[in-house]
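Left out: one protein chain. Kept in place: all the others.
Per-chain numbering from 1; labels A and B assigned in written order.
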Amino acid sequence: MSTSIKPQPQGRVGWATWATFIIAALFVWSLWAIEFSPARMIQVPGQLAEQLSFFYPVDMAYGWDAVLPAIVESIQIAWMGTLIAAVLSLPLALLGARTLFPRVARFVKLISATARAFPEILLAIYFVPIVGLGPFAGALAIGISSVGMLTKLGSEVVESIDFGPVEAVEASGGSRWLALRYAVMPQVLPELAAHWLFRFELNIRASAVLGVVGAGGVGGVLLNTLRYGHLDKAAAVLILTIIVVLIIDMISGEIRHRIIRG
Amino acid sequence: MAIPAKPPRNWWLWGGAGGFLLAMTVWSAHGIGFSLNELFCNMGMGSRLLNESFPPDFAFLPRLFGPFMETLYIAIIGTVVGGILAIPIAVLAARNLSLGKLVWFADRNFMNILRTLPDLFWAMLFAAAVGFGPVAGALALSVFTIAVISKLWSESLEAIDMGLPEAVRAAGGSWLQMVKFGALPQALSQYVSYTLYAFELNVRSSMVLGLVGAGGIGMILETQRANFEYERVTMIILAVLVAVLIIEQISESIRKRLA
Partner (left out) sequence: MSSTQGAIRFSKANITYPNGVVGMKSLDLEIKPGEFVVVVGSSGAGKSTLLRAVNGLNPLTSGEVEVDGIAVPQKQGAELRALRKRVGMIFQDFRLVKRMSVMSNVLIGRLAHVPGWRAMFNLWPMHDREVAMQALERVGIPDKAWVKASELSGGQQQRVGIARALAQEPAIILADEPVASLDPVTTHQIMKDLVRINRELGITTLVNLHFLDLARQYGQRIIGLRFGELVYDGSAATVTDEDFRDIYGRDFTEDDLLDEGSEG
């Protein structure tokens, strides 16, 4: 531990200094490239403060009438998306476990890595023309893009279990399937459920933005209020979103802890 | 020896949980108009869309270079600004280092509130405040980066060995000196690792920031999507995916080396 506060050897430039220098250079170059000049920088705080002043008074009537239903829709999208992902990822998580299915696992892991690379909003761009504008497209996009991460995490859970009981089931004449049912599932199900809940928390945030491409939820409402400069209404969107997400995070987090403690 | 009867299940708990899950699912499915029927009926539509999407319009590729670089600039600025601002926020949110209960409590809640809003919300807000363009994107990602790094890193800071910081304090060092010499060096590698992780997330989200007018490659994506040029949309998305995967691979290999 004390090594880190030793004085630097004189005359030699450490890798950390080099890294800092390179990052600083990249940073300045990036600022220059997007024309974020010092003059512009000075303007920004003033602009932010000015816009912030339009947030008040918050239009809560709009909040209850238009925003809350949209948030509810976002929750529904997240729920169905998570459900789709949970159902699809359960068998994939088992197949993706190296310890259970060494040959298939590589392939499954490749698929899940590809699925994870797609941001849900890009998937929604494809689902919207297929099933039409609206929340159904959003749920499908969320579902498919969550499958990747849930499969990866699920496979890791399966790989970490105690394999003794699997052999015990097989030694008593039970089939592979029964070994999955009696030795693997009881061990992994609580952890998997916790991952599903955590993914639900993330998916609420993800579904909130899908409205931007017309896939339902509260994102479209925010985009419209901002587009027409109704900042008092936008403030209602932000406040309600923050409150609802905080509440759901809290409840879901508590349930997760209980599930894991068993 | 007495054989105990099977204890009754906790029907209230199990029934309640099962009922809740079912109710939630029915309500949600109904609310969003979920129907497998619709999905399968529209498979024809899907295959038509796929037809339109392939082959991707490779001639479009050169025009992507400029916007793609802009995306990278946004991600770099967001990571650097957010990474620096996250340091004080994370320190004050670590129970063992913070300046008193009140500061700790306030900072922790501030951090949690930052985390509730998705990246695109910040992008929309900054686009409305400072105008469309990459500056809005860079600001949005700065906030998003603070949220990601401060939460993860404050947990690492809470897990450090307090012997050294206390020694600095005992030797007459100020709070700032204690944090700087006693605490931060212990969690430095985690900081670097989380910052790289935030950079990966930023590259990924900077690709879509343009959908709400916050600069980068997403802005082209939005115009092509609005015009139903799906051959170009597919080209953009493929290019984005390849770029994201390459950057992630590099970043991940650096993170592994640090670990």
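Points to keep in mind about this one:
Here is the rule we go by: a contact is a pair of C-beta atoms (placed from the backbone, for glycine too) under 8 Å apart; a residue touches a chain by one contact, two chains touch by 3 or more.
Note that the structure is predicted; figures quoted are calculated from it, not measured.
Remark: the omitted chain is touched by one listed residue; of A:58, A:183 or A:212 this is A:183.
Screening B:7, B:62 or B:172 for touch with the missing chain picks out B:7. Taking the complete complex into account, residues 162, 164-165, 167-175, 177-178, 181-183, 186-187, 190, 262 of chain A touch the chain not shown.
One rule holds in what follows: only the chains that are shown with their structure count from here on.
Rounded to a whole number, the gap between the C-alpha centres of chain A and chain B is 7 angstrom. Residues 24-25, 27-29, 31-35, 38-39, 42, 45-46, 49, 53, 69-70, 72-74, 76-77, 80, 112-113, 116-121, 124-125, 127-130, 133-135, 138-139, 161, 164, 181, 185-186, 188, 204-205, 207-208, 211-212, 215, 221, 225, 228, 230, 233, 237, 240-241, 244-245 of chain B are the ones touching chain A in the complex. Chain contact summary for the complex, chain A toward chain B: residues 1-2, 4-5, 23, 26-27, 29-31, 33-36, 40, 43-44, 47-48, 51, 72-73, 75-77, 79-80, 83, 117-119, 121-122, 125-126, 129-132, 134-136, 138-140, 205-206, 208-209, 212-213, 216, 219, 222-223, 226, 229, 231, 234, 238, 241-242, 245-246, 249.
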